[in-house]
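Of the protein chains in this complex, all but one are displayed in their positions.
After this line comes chain A, so read on.
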Amino acid sequence: MTWDWGAVADFMPHFRDGLLVTLQALVLGSLISFVLGLVWALLMRAPSRWVRWPVGAATEFVRNTPLLVQLFFLFYVLPEWDITFSALTTGVVAIGLHYSTYTMQVYRAGIEAVPVGQWEAATALNLPLRRTWTAVILPQAIRRVVPALGNYVISMLKDTPLLMAITVLDMLGEARLFSQQNFQFTEPLTVIGVAFVLISYPASLLMRALERRLVR
C-alpha cells in the first residue's frame, strides 16, 4: 500500500470546494426537510381523510424508495416537463423532500408527546386554534424533537455524496474528478472518508448531549 502525502496536499483545494458544496446542500436540504416535514405532520392531523390518505400514501412511497432513483427522476424528468433547475438545486430539493418524510414522523411523535392537559387548558382558555398551535403545542413539541431532527441532519450529511450521481461536485464528486485526472484513488477517497467521520461523530455526540438536556 503506497500513500502519497503530495497527492493529499494537491487534493486539499478541491476538498475545500467540495466541502463547501456539501455543507451548502446539507443546510438547504435540512431547512426544506424541517419545513416540509412539519407541513406533512400537520396535514396528517387534518380532519378529512381525503387529505390524510393521499399525504400518508405519498410520504410512505417516498420513504420506501431509494433517494438515488428519486434524484434521477427529478434530474431527468423535470426538464422533459420544461422545468429546469441547476443540478445542485435539484439535489437539494430531492434530499429535502426525501428527508421530510422522515422528519414528519419525528414531528408527529413530538406533537403526540405533548400532554393532553395542554390541549384541554388551551380549550379552557378559549384560545383560537391558531394560537393553540403556535403558542402552546408547537413550542413544546419542537423542543422535544430537536435531537431527533439533528440525527436526521447527520443522516442527510451521509447521503449528500449521492448528489455526485447528478453531476454535482460535492466532496465525493471532487474526489472522483481528482482521482480520474491524476490516477490516484487512495488518497482523495480516504481523505473524504475520514472527513465524514470527523464531522459526523462529534455531531452525533452533540446530539446525544442535546437529547439529555432537552428531552425529559
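Remarks
Note that a residue touches a chain if its C-beta (ideal position, glycine included) is under 8 Å from a C-beta of that chain, and two chains touch if they have at least 3 such contacts; residues count from 1.
What we mean here is this: contacts and distances are computed from a predicted model.
Taking the options "Ectoine/hydroxyectoine ABC transporter permease subunit EhuC", "Ig-like SoxY domain-containing protein", "NADH-quinone oxidoreductase subunit I" or "BIG2 domain-containing protein" in turn, only "Ectoine/hydroxyectoine ABC transporter permease subunit EhuC" matches the UniProt protein name of the chain that is not displayed. Only one of A:19, A:109 or A:177 touches the chain withheld from this view, namely A:109. Against the chain not displayed here, chain A makes contact via residues 1, 60-61, 63-70, 72-73, 76-77, 80-81, 102, 105-106, 108-110, 113, 144-145, 147-148, 151-152, 154-155, 157-162, 164-165, 172, 175-176, 179, 185-186, 189-190, 192-193, 196-197, 200-201, 204, 207-208, 211, 215.
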